[in-house]
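As you look at this complex, bear in mind that one protein chain is not there, while each of the others sits in place.
Now for chain A:
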């Protein structure tokens, strides 16, 4: 099952990239369909090629958050109701995530990533995300957090919950979004 999850994550990311590039030339829903078809074909037919093996080696584990954001973005272009993240929320996330990465690099005396291996800290963290969702009326982040927790428990992917709900690519994504909003 871990292979299916990774292949699915890779397919969604390829679809998202193709959708974004196609968006310069064609409008949704064609760009979404184009991305979906290319993503599916890439995973099904090209998975043993060097570029696809390289993408898996480079970007896995894909987790839940990154594919979920990609799907969310494409869903929004299809006209589905999507609640945008607030600028302050994005800024807080970016700062917090950079602190998290710094702690993983040993730049801080605490190791936050280690908490993602143990069930009790993970339970507290997921509840905190759910509380945030209840307060702000945002169902997306609680869904990602709980889905990540469910997959983490199955043991099909990473043994660390943070690998399901974060990804280093979120740093440039959040930074670019913030820059586009602020300037």
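Keep this in mind: a residue touches a chain if its C-beta (ideal position, glycine included) is under 8 Å from a C-beta of that chain, and two chains touch if they have at least 3 such contacts; residues count from 1.
What we mean here is this: contacts and distances are computed from a predicted model.
Looking at the choices "BNR repeat-like domain-containing protein", "Cytochrome c-type biogenesis protein CycK", "Glutamyl-tRNA(Gln) amidotransferase subunit A" or "Stage II sporulation protein M", the name in the UniProt record of the chain not drawn here is "BNR repeat-like domain-containing protein".
Of the listed positions A:45, A:95 or A:150, the one in contact with the omitted chain in the full complex is A:150. In the complete assembly, the contact with the undisplayed chain comes from A:60, out of A:17, A:40, A:60 or A:178. The set of chain A residues touching the chain not shown comprises 2-3, 6-7, 10, 47-48, 50, 53-54, 56-61, 100-101, 104-107, 111, 113-114, 117-120, 122-123, 126-127, 130-131, 133-134, 137-139, 142-143, 145-146, 149-150, 152-153, 155, 158-160, 162-163, 166, 168.
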